[in-house]
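Data block below; observations after.
All protein chains but one are shown in place.
Going in written order, the chains are labelled A, B and C, and every chain counts its residues from 1.
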Amino acid sequence: MWSDTDPAGIVWFGVFFRYFENAEEDLFRRLGCDRTPLLRQLGIFMPRTSLQTRFRSPARLGEELTVGVGIGEITDRRIGFVFDIHERGTDRFICDASYRVACVDAATFAPRPCPDEIVALLSRALVTT
Amino acid sequence: MWSDTDPAGIVWFGVFFRYFENAEEDLFRRLGCDRTPLLRQLGIFMPRTSLQTRFRSPARLGEELTVGVGIGEITDRRIGFVFDIHERGTDRFICDASYRVACVDAATFAPRPCPDEIVALLSRALVTT
Amino acid sequence: MWSDTDPAGIVWFGVFFRYFENAEEDLFRRLGCDRTPLLRQLGIFMPRTSLQTRFRSPARLGEELTVGVGIGEITDRRIGFVFDIHERGTDRFICDASYRVACVDAATFAPRPCPDEIVALLSRALVTT
Partner (left out) sequence: MWSDTDPAGIVWFGVFFRYFENAEEDLFRRLGCDRTPLLRQLGIFMPRTSLQTRFRSPARLGEELTVGVGIGEITDRRIGFVFDIHERGTDRFICDASYRVACVDAATFAPRPCPDEIVALLSRALVTT
């Protein structure tokens, strides 16, 4: 994680978005479907449309982190992912985040409804609050 | 920008946070004070505490971008930066964002009021809406 | 550059490769031809095949850098770029590097001779030592 940390000795805030998207890819995998071949087969990309994050405590160099991921909302128009990061062991709260993604045509970037396969797959990770 | 773009051929969303923080550093510089020596002299770090972004249009490989930065709010407790990114030339709107930063002691990470120097300096970039 | 620096307060070594490739893109631009549309039109990618770097002096947070770029060798089989980075003002030597790129078909990744357009264009930046 040396390369992820900044001169303050903590994970640089922009790095968390890599952790989040990696967790998103893991979620697809755990649900039984790799995201990359799935999107390729469906001919779509899934760009983020909005995002919010709260940083509560710094993640220092050398600390092990746990990244939680789930689905906060899902329709054929948009999908909301939710994330939280804690320090492993102590369970200290580092940050949480949510972002929305849309579906667009891979060739034209024109908006498209989220394919049923995606909605059905991700609905299984819906978080009830 | 090749290294900033993803397999969809557009700037990966996490890269924008580097653009934002670079713009923040530029802002300090334009106001007459490099951020790095200033924070070192004051013995503080300025971690982000929350952040939100809206992505409206993709930034494709090879497009030139303009990054706007200003101060949205400022007190001795928190500072809000606001950003917007447009395509140079066409002025197409790519994304906007805001984030809040706090001041912490560089040694202990304990919260501290924002030093008067910082508040006075950044107030000059306050955006009126 | 805050996001480019590591907990030692210096530019993390992996970040220099972004500086190098940005300089390569600038070189194409200065020679009158944006790399992205050129490669797209030719139907090729130009992957790196080997690379070497010497790091002589750290680039500290807040230091301004100058990146030099040129062509060290060029045939229809491979192109060698050379780079050097100095601190602006003092001219202190930070690092130098060279890498070779090949041409591959954008669809199949099969090797292809470097197109004449590329060889002619880049030959104008050939460094004589």
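Just so we're on the same page, a residue touches a chain if its C-beta (ideal position, glycine included) is under 8 Å from a C-beta of that chain, and two chains touch if they have at least 3 such contacts.
Being a predicted model, the structure only gives us computed values, none of them experimental.
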(message) For the chain not shown, which residue from C:18, C:78 or C:92 touches it across the whole complex?
(response) C:18
(request) From the listed residues B:5, B:36, B:50 or B:98, report the one that touches the chain absent from this view. (result) B:5
(message) Residue by residue, what part of chain A touches the chain that was omitted?
(response) 1-3, 17-18, 21-22, 25, 34-37, 61-62
(request) Could you please point out the chain B residues that touch the chain left off the display? (result) 2-3, 5-9, 12, 14, 61
(request) Since one chain isn't shown, list which residues of chain C touch it in the complete complex. (result) 8, 10, 13-15, 17-18, 21, 45, 47-56, 58, 106, 109
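Just so it is clear, only the chains that are shown with their structure count from here on.
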(request) Please report how far chain A has to rotate so that its Cα atoms sit on those of chain B, a copy of the same sequence, as a value between 0 and 180° in steps of 5. (result) 180
(request) Note whether the interface between chain B and chain C is symmetric in residue numbering, meaning over half of all numbers used appear on both sides, and answer same or different. (result) same
(message) How many angstrom lie between the centres of chain A and chain C, each centre taken as the mean Cα position?
(response) 32
(request) Could you please state the distance in Å, as a whole number, between where the Cα atoms of chain B are centred and where those of chain C are centred? (result) 28
(request) Provide the list of chain C residues touching at least two other chains, using ranges where the numbers run on. (result) 2-3, 61
